[in-house]
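Sending over a structure as structure tokens; questions will come in a sec.
Here the complex is missing one protein chain, while the rest keep their positions.
As written, the chains take the letters A and B, and residue 1 is the first residue of each chain.
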Amino acid sequence: MTTPAQPTTTHVRPNYMLIWLYLFVMTIAEVLLAFELPVSRNLKLILLLILAIWKALLVALFFMHLKFERWRLRLIFIVPLPLAAILVTAVIMEKVF
Amino acid sequence: MTHATQALDQMRPPHPAEPGSGVYSNKLGMWVFLASDVMFFTALIGSYIVLRFGMSSSWAQPAAVLNVPLTGLNTFLLICSSVAMVKAYAAIADGKKYFLRQVPGKTLQDGGLKFWLLITIICGAGFVGVQVFEYIKLVGHGFTPAGYREGSLLAEHALADPVKYGAGVAGMYGSAFFTMTGFHGFHVTCGVISMLYLYFTKVLPEKYSPQDYRGIEVIGLYWHFVDLVWIILFTIVYLI
Partner (left out) sequence: MTSVAHAKPAGGAHDAHHAPMSFWRKYIFSTDHKIIGIQFLFVSLFFLLVGGLLAMQIRWQLGFPGKPLPGGGILPESMVSGGVILPEYYIQLVTMHGTFMVFFAIMPLLVGVYANFLIPLKLGGHDMAFPRINMWSFWLALVAGLIMLSGFFMPDGAPRAGWTMYAPLSARPDLSGATISQKLWSISIVVLGLSSVMGSVNYITTVINHRAPGMTWFRMPLSVWALFITAILAVLALPVLQGAAIMLLFDQTIGTHFFDPGAGGQPLLWQHLFWFFGHPEVYILILPAMGMVSDIIANGSRKPIFGYHSMVFAIIGIAFLGWIVWGHHMFMSGMNPTLGSTFMVSTLLIAVPSAIKVFNWLGTMWRGNLRFHVPMLNAIGFVSMFTIGGLSGIFMAATPVDIPLHDTQFIVAHLHYVLFGGSLFALFAAIPYWYPKMFGRMMHEGIGKVHFWLTFVFYNMTFFPMHIIGMGGQMRRIYDPTIYDFLKPQQPLNEFISYSAFALFAVQFLFAFNFLWSLKFGKKASQNPWEDNGLEWSLPNPAPHGNWAPKTPNVYRGPYEFSAPEAGDKDYLPQYTKLPTDRDPVPAPLPATH
């Protein structure tokens, strides 16, 4: 195999068990929010989406190591997101019409 | 090694090339593939969002049709498998190729790559198992890709309470639900099979080392992605 010349950006390894705890707590929060809490439907929607995106970001940044990668690599994952947003937005505008 | 891998190793440029992305090709390739997978799930999940958004008032309440607590548990199982995956990655980075080792001065044993990857596989397979179980239950109750099956339990409930059960658009719900979760489950299954393959061909014979554990990192990226998609799916399909 090829011999590596230098390691990737050196950084403090994140506390994976702590991240796991955050994810666990947020999942509980989401389920509770969906069922129990007497909040308005729209607020519930927004909070649930925020929680979901936050969890996804935790996985992406820490488990998938993106927080410590260079921008060029992050770009690869970021690029499809606006495209997805454009498609969904356009088709929703269609349905609204 | 097969002829192809032999040739591949010897065909790598002996002189390094232009710096490029700065990450090795397998990882770059996996990230590009994951970007394409984002677009695939966009087509499916986006369609669900669009269909639901257009008829939000007549859509069923997910909790009435789906088993949200069980799936919440399943979500947790998948998150656990993701943590186990990253622990496996950290283990091989530290050179821990073993299964379990007694750490002097501590009661808890220290897990190596073999241990954590096995946990990942078990949790991943468990997720698929629970999903299959859920599917069987749902179809038994009458929730199919075509909507509520005639004469089933859910169809009766829908007659009694059309609003809560979204009687008019149950076909859409069934269509979107089974397609999205089905393909996600397919991705999980492919991940489990790949990890099993790596486990027996590379991990057990201790072929990975702290100098080269590319396969673990690359399969880890795929696995975390599958978890990430589920996090989004669970919220959008089961909770909202």
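Following the convention adopted for this analysis, a residue touches a chain if its C-beta (ideal position, glycine included) is under 8 Å from a C-beta of that chain, and two chains touch if they have at least 3 such contacts.
Model, not experiment: these values are computed from the prediction.
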> Which of these touches the unseen chain: B:44, B:60, B:188 or B:203?
Replying inline: B:44
> Any idea which of A:21, A:53, A:78 or A:93 touches the chain not displayed?
Replying inline: A:93
> For chain A, which residues lie in contact with the unshown chain of the complex?
Replying inline: 1-8, 79-80, 83, 86-87, 90-91, 93-97
> What residue numbers in chain B mark contact with the hidden partner chain?
Replying inline: 3-4, 6-8, 10-25, 28-29, 32-33, 35-37, 39-44, 47, 50-51, 54-55, 93, 144-147, 168-169, 171-172, 174-176, 178-179, 183, 210-214, 217
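Simple rule for what comes next: only the chains that are shown with their structure count from here on.
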>> Please tell me the distance, in whole Å, between the geometric centres of chain A and chain B computed from their C-alpha atoms.
In response: 15
>> If we count contacts the way the header does, which residues on chain B are in touch with chain A in the complex?
In response: 9, 12, 16, 21-23, 28, 31-32, 34-36, 38-39, 42-43, 46, 49-50, 53-54, 63, 68-69, 72, 75-76, 79-80, 82-83, 85-87, 90, 211-212, 220-221, 224-225, 227-228, 231-232, 234-236, 238-240
>> Considering only the defined contacts, which chain A positions touch chain B in the complex?
In response: 1-5, 8, 13, 16-17, 19-20, 23-24, 27, 30-31, 33-35, 44-45, 48-49, 51-53, 55-56, 59-60, 62-64, 69-70, 72-73, 76-77, 79-81, 83-84, 87-88, 91-92, 94-96
